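My structure is below; once you've seen it, I'll send some questions.
All protein chains but one are shown at their positions in the complex.
By written order: A, B, C, D and E. Residues from 1 in each chain.
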Amino acid sequence: MIDNLLNITLLAFLAITAFAIIRIRNLFAVIMLFGIYSLLSAGLFVVLDAADVAFTEAAVGAGISTVLMLATLALTKNHEEKPPAHRPWLPMIVVLVTGAALVYGTVDIPSFSDSEAPAHKHVAPRYIEEGFKETGVPNLVTAVLASYRGFDTLGEVTVIFTAGIGVLLLLGRRRGRKRGDEDNNET
Amino acid sequence: MIETHTSLLLVVIPLLAAPVTAILPNGRLPWLLTLAVSWLCFVLAIWQFMQVMDGSVISYELGGWEPPWGIEYRIDIVNAFVALIVAGMAAVTLPYALLSVEQEIPKDRISLFYATLLLCLDGLLGIAMTGDVFNLFVFLEISSLSSYTLISMGRQRKALTASYQYLIMGTIGATFLLIGIGLIYSETGSLNMVDLNNRLPAVFEHRTVHTAFAFIVVGVGLKLAMFPLHLWLPNAYTYAPSAVTVFLAATATKVAVYVMLRMVFNVFSTGFAYVTPTDDMFLLLGVFGVVFASISAIGQKDAKRLLAYSSVAQIGYILLGIGFASALGLTAAVVHIFNHALMKAALFMAVGALVYRIGSSHITQIRGLGRQMPWTFGALVIAGLSLIGVPGTAGFISKWYLVLAAIEQQAWVIAIVILAGSLLAVIYIWKLVEALFFQPAIDDTKSVREAPLSLLVPTWILVLANIYFGLNTELTVNAATIAVQVLENIPQ
Amino acid sequence: MKHNLILRVIAKLLIPIIVLYALYVQFHGDFGPGGGFQAGVIFSVAFIFYALVYGIETAERVMPESVLRILASLGVLIYAGTGVATMLLGGNFLDYNVLASNPIAGQHIGILVIELGVGITVSSVMLLIFFIFAGRARQ
Amino acid sequence: MDFIFGHYNYWIVIILMMAGFYTVISRGNLIKKITGLNIFQTSVFLLYISIGNVEGGTTPIIAEGVEQYSNPLPHVLILTAIVVGVATTALGLALVVRIREEYGTIEEEDIHKQDESL
Amino acid sequence: MVLDILSWIFLVAGGLLGIIGGIGIHRFPDFFTRLHAAGTTDTLCAALILIGLGLQSGLTLASFKLVLIFAFILFTSPTASHALANAALHGGLEPLLDDAEEEAGS
Partner (left out) sequence: MMYTAAALAILITMGLALARALLGPTVYDRILSVNMFGTKTVLLIAVFAFLSGQTDILDIALVYALINFIGVVAVLKLIEQGNFFTSGEKDEREVESE
């Protein structure tokens, strides 16, 4: 019961935060609220039994992403978003259509936390029943992540690596010159 | 050992080479390594293609876990064909890249640049090989993130905004794809493509599956610049460094088309896709894409941008092929994927050679250069003819099949649109030819010489390939015919 | 400024604990929540904290950009290299069973090594990105 | 009632997704767009985790005396997706910084104006 | 049994303290008083709840983690409050605060 209550309350908090993020134009406040959003969703992950995901979301969403956004804000020195020049009707229509499609799509979706849903009846049981025996790892998420779907994780590491290189390419300091000329040449 | 691991090595070799390249000193060494890797991949791709040429299927279980529990690489002729295009284009682009990149990229970023290029190649090959929808998403992101970076390396500041725009739209597309994958997962419990194909028919009636399909089509559509979702493409191709434009134009959208084909035909199956009004939608978008993009191309003042719009139009043709929902139409689509890669790469290479010499591809800047750069100009003309679809060139073959497919369906309007598209192509190619050859050169460019050999040779290899595959259609059409059987799930 | 003094003292106390905790998360990931990725982020957070308190320049002296770049590459190479090793030992790519005589032991070794690779890449890339962003203001 | 309860999660998640999506496509500020993108992605993660939840299940870590575990597969997928998300964010923000350096603004409108005036 | 009752007391006291702090940040008129309400209740509330939990878990790894969490919060809350007060006091010169004040005025 309390699980459901937590679930519903946290979701409601999330919705409030999301709308506040749309409404508020002070970018600093937006980023702080984004931190809250991330923390809340991580809390929700805990309630929904996804401890590993919550762990990562807390460290990444509330930690790294927020700090990076703040750093960007410090660099761009732009703290107030301009008010939109005209009413954004087109985006509104696009969003409403997409949302309607999703609502249409979720009418037939298996009920929330239904243990008979196909998602729990096909591939996953093998992980739960055999995962520990086959990999010797009690944390099934780690077992699937590192072994059954280890290649995805290799891809994930590559994605992070790509981002690192990308940021270096874009913002990396010029090498082979002294910092003195750097100041003159950089704009 | 190599036989069993070929398809995997195709992905793992660039993956291993990328971090190595990233820590190499700047200079020509990173380029050399990238070149070696791309040629190696090309050889492996040819080998792999030979293995599945007869319609057989290679299955490789990553981690030794049998599908659907582990990730599977499942190579049939369609994958092998796409991998061949990607690896082949990389192999041709890299010799071309050397000088062009040295000119456009700061010296201290060369090794990182090539590392990113390798990651992009790796992502595209990974998409082509995998038989698992989520793995596909991961590699899609590798290729996307690296293309955002590559595009932002263009010299004009507009490259940054183009890259940002692409990043936003690309991420929206990828997230849509993710939503779609999540919805089909909730209905089937599986992520393996073959397994999904077996399990989905039981829930075809469910609205969740319809929505999932729509989201996947829109998501992939954003990536392949399907007509109303193409807004990122012209900017991205115009402002990216020349070598990057060549590589992306020849591969990225092609791989996205492949994903679309795979999703529509092998995951959801022909039966599903064509009970919903999907085929009509593809036809409609294809027609609009061809007409609007071709007209937009005519209005452009920048050669690269003009060709970029032409790419959107060509994607329209491919969509028409998919939309016909017939073996002939699909054959045309698959052949056109290959041919378009050849001709668009050749065209962008020729324009890139102009950029190499004068630093701009604006139509007023390149006036009269045709006389001073005859080989570049010749390549542009022949590849342009192929784009138009003149008999004797590769472009003719795909147009021919497309028109046949239209006639077979008695879709006269569409047949006319295809022909009209060719006429429009004549106009915009003529615009380039006129500027290059029939107008006097501006003063600044009077002393411009022919492009260096390392730019010309790859360009002409592609030009000759355009002619060769226009005369000898055996390889492409045969491969396409078998590929269509695989796509339509017709047992051999 | 007084509060910086307080911060400095606290940082001295906390940073070793955070690093220890990162190691715990790294190697305890098999049994509880956590793993290479989370550990990498926590480790980088420890360094970011250090950089915040003592200044980026000090932190960069400890972990220069070039070293981070090599480490980031190294992590990917460790991961992919494990896959290559399993291939050379006759298994499929990333099939850890062949790494030891007994499949469970092989899985253990494999998972340990790749998690290490993940941790190294993630922590160094996160730090790299933070340093670049934070250091950009100097230019 | 059961129906509402069984779909409440999905509906709120859809609202959240659309809030993020709307922020991305309607706002002109580049940082705000990235924030919106993040919200969009985070909400998709919630969709997956909701799909993976099982009545009475616990965190999928093998422990004695536990009968029902939640589905670990969506968790794994989302771990990967989170990483992809942060990678995109980092790259996007790096682009924003560069754009600000080149254009002196991070408002889409102003950037367009500058591009057109050239 | 005694432990249970103690836990009850600690948890409820902690919870109530939290709510009081929450009301405090709404009722107090200006930032510094609000800081006072939040900063002082925060630490004690956390302490009470964590002790209440610790009594239930006994001497295990879990209670060690609880102690660590408590240590973090103990460091965090006063440091943050202190630094926040400091920043707010000095921050009048900073552009960011100007923004904030304008916003407050609007």
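Keep this in mind: contacts are C-beta pairs under 8 Å (C-beta built on N, C-alpha and C of every residue); 3 or more make two chains touch, one makes a residue touch a chain.
Bear in mind the structure is a predicted one, so any value in this text is a computation, not a measurement.
Listed by label, the shown chains that the missing chain touches in the whole complex are A, C, D, E. The chain that is not drawn here is touched, among residues A:Ala54, A:Ala101, A:Val137 or A:Leu169, by A:Ala54. By the touch rule set out above, subunit A reaches the unshown chain at residues 2-3, 5-6, 9, 13, 16-17, 20, 24, 26, 28-29, 32-33, 35-36, 39-40, 42-43, 46-47, 51, 54-55, 58-59, 62-63, 66-67, 70-71, 73-74, 77.
Considering the complete assembly, subunit E touches the hidden chain via residues 4, 7-8, 11-12, 14-16, 18-19, 21-23, 25-26, 31, 34-35, 38-39, 42, 45-46, 49-50, 52-53, 56-57, 60-62, 65-66, 68-69, 72-73, 75-77, 79-80, 83-84, 86-88, 90-91, 94-97, 99-101, 103-104.
As for the chain not pictured, it touches subunit C at residues 1, 4, 7, 14, 18, 21, 25, 32-34, 38, 42, 45, 48-49, 51-58, 133-135, 137-138.
Keep in mind that, in the parts below, only the chains that are shown with their structure count from here on.
Identification of common neighbours of subunit B and subunit C yields A, D. Judged by contacting C-beta pairs, the busier of the interfaces B-D and A-D is A-D. For this pair, subunit C with subunit E, the centres built from the Cα atoms lie 31 Å apart.
Taken residue by residue, subunit A touches two or more other chains at 51-52, 56, 60, 64, 68, 71-72, 75, 102, 106-107, 109, 117, 119-120, 123-124, 127, 138-139, 141, 143, 145, 147, 149-156, 158-164, 166-168, 170-172, whereas all remaining positions touch fewer.
In subunit C, the residues that touch at least two other chains are 31-33, 37, 69, 72-73, 76, 80, 83, 93-94, 96, 122, 129, 132-133, 136.
Residues of subunit B touching subunit C in their complex: 1, 5, 8, 12, 15-16, 18-20, 22-23, 60-64. Interface residues of subunit E facing subunit C in the complex, by the touch rule stated above, are 68, 71-72, 75, 79, 82-83, 86. Contact residues on subunit D toward subunit A in their complex (touch as defined above): 2-3, 5-23, 25-29, 31-32, 34-36, 38-39, 42-43, 45-46, 49-63, 68-80, 82-91, 93-98, 100-102, 105-107, 109.
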